[in-house]
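Got a structure for you, written out below as structure tokens; questions coming shortly.
Every protein chain except one is present and positioned as in the full complex.
Right, subunit A next:
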Amino acid sequence: MNNPDVKYEVNDNKLKFFNYHEYLTKDYKPLEPTDVEKSVVITHFMNNHVSKDSLAFKTTRIIRIPRTFETQYPDLVPQFSTIIPGEEPAAIQTPDQTNFQPVGECNDQKYGDTSMTPLLNYIDRESLKSIIETVNQYLVRAYHPSGINAFESMIDIFTGTLYTKILTIFTDTYSKRQLKSMNAYINTVNEDSTVKFYSPVTTGFTSVRNQVG
């Protein structure tokens, strides 16, 4: 068919996803002397979940998994990107690089010149992907505007919030129960793994954090 959307489609204008937490800086000490002036990509950050006087603050770093908005109702249902950080469509990449290669030092931390995350040194791809996908499923159940969520919110309105007040004496709303299950799942994952995940609830669903030593 002579569909103008297809006929004149220019793929160059399509938006591409990338990890907006990372940024470039030229302010680093190269690990090996080099003449080429490059930038390093800051892909890990200080651990702001622990007190800054603690040992954990000095020995651990945070990697931020960004939110993705390519799911249904992304403003209501927070979902996190299941793409390995560094492999997003608009990430800074070199061909055939599959792991983190430090190139420079900045503020006593090592960084590479691509978006590739050092996370894969501590956890394998499939585990990371499956953990994030499971967290996403919990979030869908907790926040999707349908089914039990809608039913409970309607009863809440038409009883003048008495339903929630009485219900919370015994249990929680469905949405809150799902979020509690999600937190319990994350705690279980943290017991078995060298990488520690922080629940997205603590960050206001702005990012999921992985703490690495």
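The definition used in the following text is that a residue touches a chain if its C-beta (ideal position, glycine included) is under 8 Å from a C-beta of that chain, and two chains touch if they have at least 3 such contacts; residues count from 1.
Operating definition for what follows: contacts and distances are computed from a predicted model.
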{"item": "Choices \"Palmitoyltransferase Erf2p\", \"mRNA decay factor PAT1 domain-containing protein\", \"Trafficking protein particle complex subunit 6B\" or \"Ribosome biogenesis regulatory protein\" - which one is the UniProt name of the chain not shown", "value": "\"Palmitoyltransferase Erf2p\""}
{"item": "Chain not shown: contacting residue from A:82, A:137 or A:153", "value": "A:153"}
{"item": "Sole residue of A:37, A:75 or A:191 that reaches the chain not shown, by the stated touch rule", "value": "A:75"}
{"item": "In subunit A, positions touching the absent partner", "value": "13-18, 20-25, 27, 42, 45-46, 48, 50-54, 64, 66-76, 78, 107, 142-146, 149-150, 153-154, 157-158, 160-161, 173, 175-176, 179, 201-207"}
